[in-house]
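Note that one protein chain is taken out, while the other chains of the complex remain in position.
The block that comes next holds chain A.
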Amino acid sequence: MTKKIATRDAYGQELVRLGAENKDVVVLDADLSKSTKTYDFFKNYPERFFNMGIAEANMMVTAAGLATVGKIPFASTFAMFATGRAFEQIRNSIAYPRLNVKIAATHAGITVGEDGGSHQSIEDIAIMRSLPGMTVFVPADAVETAAAIKAAAEIKGPVYIRLGRSGVPVLHGDDFKFTPGEAVTLREGEDVALIATGIMVSMALEAADILADEGIKAMVIDVHTIKPLDIFAIVEAARKCGAVVTAEEHSIIGGLGSAVAETLSEHQPVPLQRVGMRDTFGESGKPDELLKHFGLTAEALVEAAKKAVAKKSR
């Protein structure tokens, strides 16, 4: 297995680098700086770091105010509280006025682990992608995270970046080129397209290996930008493979699976299977145990791929 790094760690490091490069970058946190890794920024640039206490609603709108005077605020907390507790603040004070606020939310998905279902955000992609003008990044590894954070700082407008707590394999080399809104084809294939986001991308690659052993050639697409969605790449993959599987550490309602289903229904209807949380909340457990328990594994992707392929031939 390759080296594992949590995307939140990559975020903390990239923030420090950005802070040196751009004096307008400021960071806000809601008493979770050691968990979200914004603490590294605080240590380097204390005057540009604002701990807002356990008050996410106020934090989001304070970030909006900072943006109106030319700052580039990164506001961090757990995905649950960022997009759940402070949804209406993000909607009305950040997205509606299209302010230049970056919401870097960590501890997304079930790999939060032992803290349990109350802390496992499985709706945040759905919530954020429904907001007009919101860019939504879901990086798959440390390299993508650093690139997404850098890109977020350059984008003029609101950006949501979904980050995780647990270590994930590093998929990309130093030469990786990140273009917002452009999905990355990690593996070519012609029988089924595995379209994945976040930590599920590495599992899609594993699944493609297993499928190859069984004679099924799977294409693997890494959708690091949920919005704007790379409709072209998705339609082309569906056209070429004739069957699609989506994979996300998120509810299949409203997330990547929904976004792909919407796209395919309009442009290129093909059999589709969605792997993700199936209208259920998470629970306490070790991240790996939880992924198995809820069917977010390479094996589950393999099964889904076979189902999709079978439907194709009907």
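In this text, a residue touches a chain if its C-beta (ideal position, glycine included) is under 8 Å from a C-beta of that chain, and two chains touch if they have at least 3 such contacts; residues count from 1.
Criterion: contacts and distances are computed from a predicted model.
Per the UniProt record, the absent chain's protein name among "ABC transporter substrate-binding protein", "ABC transmembrane type-1 domain-containing protein", "RNHCP domain-containing protein" or "Transketolase" is "Transketolase".
Within the complete assembly, A:63 is the residue of A:15, A:32 or A:63 that touches the hidden chain.
Remark: the omitted chain is touched by one listed residue; of A:17, A:98, A:150 or A:240 this is A:98. The residue from A:88, A:154 or A:262 that touches the chain not shown here is A:88. Residues of chain A in contact with the chain left out of this view: 26, 47-48, 50, 52-53, 55, 57-58, 60-71, 73, 88-89, 92-93, 96-98.
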